[in-house]
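For this view, one protein chain was removed and the others were kept in their places.
And then subunit A:
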Amino acid sequence: MSEHRVVVIGGGLAGLASAMKLAELGVKVDLISLTPVKRSHSVCAQGGINSVNDSTRQLGDDEWKHLDDTVYGGDFLNHQPPVKEMAYWAPKVIDLMDRLGVTFNRTGEGFLDHRRFGGTLYKRTAFAGATTGQQLLYALDEQVRRWESEGMIKKYEFWDFLNPIVDETGRCRGAVAQDMVSMEIRAFPADAVVVATGGCGLVYGRSTMSVFCTGSAASRCFQSGAKYANGECIQVHPTAIPGSDKLRLMSESARGEGGRVWVPRKAQDPRPPMEIPENERYYFLEERYPAYGNLVPRDIATREIFDICVNDGLSVDPDKMCVYLDLTHIPRAELDRKLGGILEIYEKFQGVDPRDEPMRIFPAVHYSMGGLWADYVKSAEGGLESGAPENHMTNIEGLYAIGECDYHYHGANRLGANSLLSCIFTGLFTGPSILNYANNQKSGSNDVAPEVLSAAVAKEQKRHDDLLTGNPGSDENPYLIHQELGNLMTRVATVVRRNDQLADAIEKVKELHERAMKVNLSDSGSWTNQNVIFAKALQDMFPLAKTILQGALLRDECRGAHYKPDFEKPSLTAEDPAERRRQAEVWCDEFEANNERFLKSTIAGWNHDTQMPDITYEDVDTSLIPPRPRLYGLVGAEEIEEVWNERARAKAEG
């Protein structure tokens, strides 16, 4: 076997897991990242990572239920075979991270401690203080450093991935990237390329994500012919701290550890929160969702908080929309031990101690469920076929997508603490698939035609040079265009979506896109020029922004995080049991008809002529768990469920 070389783009959890697994399999890896990999966005994850564990098992939990919670939480837009594989791998992933030295919190007896996260009834979430993502990332970073010192991995940090190199047969033969210090552009030939570049929160201007999360890498693959799926599925986290540069996350673990969300019953009650007596507080999540209380799934919590502020006018602060997230009833020592890190963030950035005073929070863009389309092979057991070269391969042969920038696992809404899992899982699981792909090829990284490489570099060099010198008369400023884009996207494509606004926004984004292509840079230098790097990232945000908007416009339904009030299914209104039953039947008919039409992945392909995505639909594999209505908080839920269960039984028998 000749030596294999794979380029991994991105050194978050997914990219690092991929790099180290490939190195273990004897594959040489070039690891390319915008930032030193140890600083990747994954460090921001606070809450934890899910898996079935010995204690939940004894309460009746198993991998199948983890699968079920995940697809139910995702409103069935998840592909079930990969989710199943992930759920069954989860305990193994946690064991491995434990062996790698992650300082997970411990029980008194020395076992891993767990907490409960949204969308499940079990305490599945392992955590390391309030910096779980940081701890997991460091463990992988350390392993990669170990392989680096053995010569198996070479890191290219402060390098910007510009494009995959695709040969005349349509196969990916490497990547073009740019050194952000010297501005050198060069080709990295490879047997295969893995894109693990995370989410695209910066399309919304401010979000809970790091500044690296521009989506530029995914967009460049998209513009090179890779398909992009479920772009419109963007998760808005219910609890963030509003800020002028970033919307800092307040982890769901604050609610997992007993945090309560409330507003004063009296609108804009001027009293300080601690002086408002219990009976004058409206714990709206607990009242509206007695079973899950403050731990309803994210999309629901987000909508309720949005609704209480926007429609009920009960925002705590008259000038700024926010509600209270209250931890003050929990002993300080316990808060410090379990939530220390995140409470410090609040204290540090707001100057208020959340142990003494309830925090003020509001929803913020948080996660991209959608991403690059990628294939998989289903196994006989309904999971994934281990080692199949197609697993996580995009429609460009030899180009793989894993981590937050793939699209399979989280459907229309991601459950908390499932993403760290999907990132590490996809990184580890795809190692053998990529190796097998490389083994099956007759040619590899060593024999890419030199003209293919030089043409790919020349194209990027031209784009770069044109940007530096191209638009002398223009006064378009990339930073200001970014602000405009962010404000627009936040207004129309987050919590509540309306068709007239979306259609209008598409026209505006088209205009902004044209303006972004004509930016004039205030720095035309050839050394560490962040201006030009940002301008490219900005330009590449537009194909994704358009895909998000177009996908949202066409999806005339409510599913998970995608909420269109004009297409919301009504509650049951009748009092009379027979009539109510009839309404439930109609409800279920409509639900089925709607699934027929919209239980599909939105698949976008970039059209260079129209500068818009072409959208088609693809079936979702729901072969393991039949879709059922998500009825959190709906009036008439019981009757609907009854009808639904009868139908499901009839189907199963018939």
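Criterion: contacts are C-beta pairs under 8 Å (C-beta built on N, C-alpha and C of every residue); 3 or more make two chains touch, one makes a residue touch a chain; residues count from 1.
FYI, contacts and distances are computed from a predicted model.
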Legend entry - Candidate names "Urease accessory protein UreF", "Amino acid ABC transporter ATP-binding protein", "Fumarate reductase iron-sulfur subunit" or "Transport permease protein"; UniProt protein name, chain not shown: "Fumarate reductase iron-sulfur subunit"
Legend entry - Touching the absent chain when the full complex is considered, from A:R5, A:H114, A:K227 or A:R248: A:R248
Legend entry - Hidden-chain contact residue, picked from the options A:G48, A:G129 or A:P297: A:G129
Inset, instruction - Check each of A:P36, A:G170 or A:P570 against the chain that is not shown and name the one that touches it. - result: A:P36
Legend entry - Listed residues A:N50, A:N163, A:Q178 or A:S210, member touching the removed chain: A:S210
Legend entry - Candidate in contact with the missing chain, chosen from A:V261, A:I276 or A:I345: A:I345
Inset, instruction - Name, in rising order, the residues on subunit A that touch the hidden chain in the full complex. - result: 20-21, 24, 35-36, 38-41, 43-44, 92, 94-96, 98-112, 128-129, 131, 134-135, 138-139, 142-143, 145-146, 148-149, 181, 210-212, 243-246, 248-249, 337, 341, 345, 348-349, 351, 428, 477, 479-480, 483, 522-523, 525, 527-531
